[in-house]
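Let me give you the structure first, and then I'll get to my questions.
The complex is shown incomplete by one protein chain, all other protein chains being positioned as in the whole.
Now for chain A:
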Amino acid sequence: MAQPFVKKDDDLDEEEEYSPFYGIEKGAVLQEARVFHDPQLDARRCSQVITKLLYLLNQGETFTKVEATEVFFAVTKLFQSKDTVLRRMVYLMIKDLSPSADEVIIVTSSLMKDMNSKTDMYRANAIRVLCRITDSTLLTQIERYLKQAIVDKNPVVASAALVSGVHLLQTNSEIVKRWSNEVQEAVQSRAALVQFHALALLHQIRQNDRLAVSKLVTSLTKGSVRSPLAQCLLIRYTSQVIRESSTNTQAGERPFFDYLESCLRHKSEMVVFEAARAITELSGVTSRELTPAITVLQLFLSSSKPVLRFAAIRTLNKIILSSMYGFNEQSRFAKKMVASTHPLAVTNCNIDMESLISDQNRSIATLAITTLLKTGNESSVDRLMKQITNFMSDIADEFKIVVVEAIRSLCLKFPLKYRSMMNFLSNILREEGGFDYKKAIVDSIVILIRDIPDAKEIGLFHLCEFIEDCEFTYLSTQILHFLGNEGPKTSDPSKYIRYIYNRVILENATVRASAVSTLAKFGAMVDSLKPRIFVLLRRCLFDSDDEVRDRATLYLNTLGTDASVGGTDEDVKDFLFGPLDVPLVNLETSLRNYEASDIPFDINLVPKEVKSQPLAEKKAPGKKAIGLGAPPSGPTTVVDAYEKLLSSISEFSSFGKLFKSCSPMELTEPETEYAVNVVKHIFDGHVVFQYNCTNTIPEQLLEKVTVFVDASEAEEFSEVLTKPLRSLPYDSPGQTFVAFEKPEGVPAIGKFSNLLKFVVKEVDPATGEADEEGVEDEYQLEDLEIVAADYMLKVGVSNFKNAWENMDPDNERIDEYGLGVKESLAETVSAVIDIVGMQPCEGTEVVPNNSRSHTCLLSGIFIGNVKVLVRVSFGIDGSKQVAMKLAVRSEDPEISEKIHEIVAEGKSSVKGKWRSGRWIGEMITRSKLVEQLREYQIRSQHKWGALAAFSPKPQMATRRGCLCGSYICFGICLAHTILLCSTLLQTLHDFSGSCIPWNSSSNMP
């Protein structure tokens, strides 16, 4: 690869391709390098040889270690020559060879001599070379000269020293930091570039010191910085200072903003652009601040220079992208929270951007398209579509997908323009493309058909055309399914039949099967077509594939009986069109568990609750240590197992169908003597607590285990029965149950305190035999709460928008909440989801990084089988104040109100969560306390054997003796109480400040 020229010249005209380096070879050049050793140096010849060596290096040739050393030593000889050209080449050569530390010593003295020479060029270059190859020990020797060079009156020398300083700072920061006085002086230099380099170095020296940087910026923004490059630097530092200060102080005028704005009027384009970019990147910039910057960028858009156009359009695109995050719909709320006025500001540039679509430079055109699709207005859509059509053919698939998605959202924004967009989509659908691209197009058409009624016929027609020649089975089946739902409702359903039956004739089995289903749907919905459909379906009975035949038979029978019985028309339609309201995973497990018997499988018995799998998995490791009562073999089977378990207990059979089982909640801290967790089972009129207990002490056997529940803080509940656990040996979990009665269908809430009661029997670990006599004992468990979320079943919906619109808008309740300062949006979203206990839909529980607003869609079933849909919009501002708008729709307006109550009361449940967070803090404090006590013990020479009581795993045996221990216990209890009180006070304080529902305009800045 080193000799590209040789190869090339072989087959090209030699005359034309003459190169001074024709036929060059490393070995020959290294031979030539011997001239460096001549006593009488021929300067010109030497520099020619060096050029050749540099050429070889530049072409990617590498020298072996030996060769490099040899060349290096030879080159050092050349310092004898007085020739300046040669000297310059020697410098280059040394830099390119990058000699090792022991070799450097050879040239150091020569270079140091050059550094002090009278020729400025020598000095500047010698400094750069020496700093490149030097190490820290050498650096201390030359430090003095470097300091002088920084303030040298020759700008080239000063620049060389400063730039070297910037490089050295990364390896020898301590030394370079000592130069700051000199650098400070250089900043005031009259030479433009010296100022630039000095500023860069000074900032790097001080970048750890915010105050110093701020001072630097303050002093320089007032004075005049000459070089445009230095101005650019200063703008960067200024915006850095602004960013850092804005995080501390929210209110008031932005510091230095005037400076940035004044830079927009600088004569150098470089500075103007840097300033405009800095302004657009400021966090929480207002549209008033933004306007001048956008105006400048707009001017750049029509520049004759591609670089300027590119820079401007890229910055505008960034503004759009950053403000497009989250929701830009309707709400005044959104405007309040996020400065969503930015797109408006950019819209002014639309005309300029449109002319860029046909820009020679593809990068510019691409950026222009994406920006325009996001900002475009109704009148420009047609023109835009025409231009994009020309453009689509020469861009890559992944970018086409971006365009398709942008067009979809544009079309939803301007429904009247569906015709041109639909045409566009169908055109690109016919062109070549990969699966993802086609899928994006099909999805877009489907969404448009759903949302724009006028577009239905034309869209379905395009889809029919597409499946005539579609190579992707997945897309064909999707389209057929969609066609079956939408086709029969059109004015002339018969015209689709041909396309569908073509599939039965031409396609593979999967597509054929779904075509049969689609035909059946047409038959069920359109009576006039029914006889003809029957003919077609009967033909399908002779299909080679089982599934196709089965389906045909099934549909022929259902549709046929419908004609004879008459009354079950609705049932048939429900069967064909009704959604499967059972999660597929649950259905699968139920089918697996189903044992063939006389009782037919009943789909209504399949649990409807969606278990969030990742959550369960995340919790699993924590539980493992304790050994759970219920076998946690899988998230879906857990529900099943609960149901089986409860139905096996005769006392509970009268309670009716289990509504919901909550996930287990720990009532003990990990690694205590007894591990207990509780599962709340909610019935219509009852609540059952299932306590899963594990005994972790090998020397003990527990008998007659019960949980004494004090329901004094839960007035609506009354205890009906307790089912004790007969015996609980070591490490084999068992369950005890307590059942409560509550008013039917009412989401009663309350708090329960628990006390574990049992009889302890000592066990001989060697023989495993238990003592005859036992001692009664009890063990305090943590409290347990029934919250409103427990009455909410997590049930997802497949199409939230449809479901939302099908709900009666009269039952909608909207309110806004200020949530105070939160760490992040994601954390808040998950907290709110936890509070309402509903299922997030369409992946909206995931908050994109850095987004300032988010909309979360939730669905669930409230006790009494009331479907509830919730749409929560969140926004966070610069000071991390979070606000939330909650819109609830449900089948019952009272339930909608109820959800709002839950959220408002959510304070208390969040408080609970916080408290549990604090518990960890408290535990840490306790371990610290032990530490302190231990220290005290050592100091005061007391022999307190009882400290074992505080070790992570206290032994029961030691609990009996030791009076001293109990003293300490008392001390700790006291400390605990104080801590608990203070944390509670703090929590209360936090909440009184943060969760006051929030009147539209006042509180938020």
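The definition used in the following text is that contacts are C-beta pairs under 8 Å (C-beta built on N, C-alpha and C of every residue); 3 or more make two chains touch, one makes a residue touch a chain; residues count from 1.
We take it that contacts and distances are computed from a predicted model.
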"Coatomer subunit zeta", "DNA replication complex GINS protein PSF1", "ATP synthase epsilon chain" or "Coq4-domain-containing protein" - which is the UniProt name of the missing chain: "Coatomer subunit zeta"
Identified contact with the non-displayed chain, of A:148, A:240 or A:490: A:240
Residue among A:25, A:281, A:405 or A:451 that touches the chain left out of view: A:281
Chain not shown: contacting residue from A:133, A:150, A:193 or A:260: A:193
Full-complex contact with the absent chain, from A:203, A:742 or A:889: A:203
Touching the absent chain when the full complex is considered, from A:118, A:267 or A:288: A:118
Residues of chain A (touch criterion as defined above) contacting the omitted chain: 1, 4-5, 8, 18-21, 44, 47-48, 50-51, 54-55, 58-60, 62, 82, 84-85, 87-89, 92, 95, 118-121, 128, 132, 154-156, 159-160, 163-164, 166-167, 169-171, 173, 193, 196-197, 200, 203-204, 207-209, 229, 232-233, 236-237, 240, 243-244, 247, 269-270, 273-274, 277, 281, 304-308, 310-311, 314, 360-364, 850
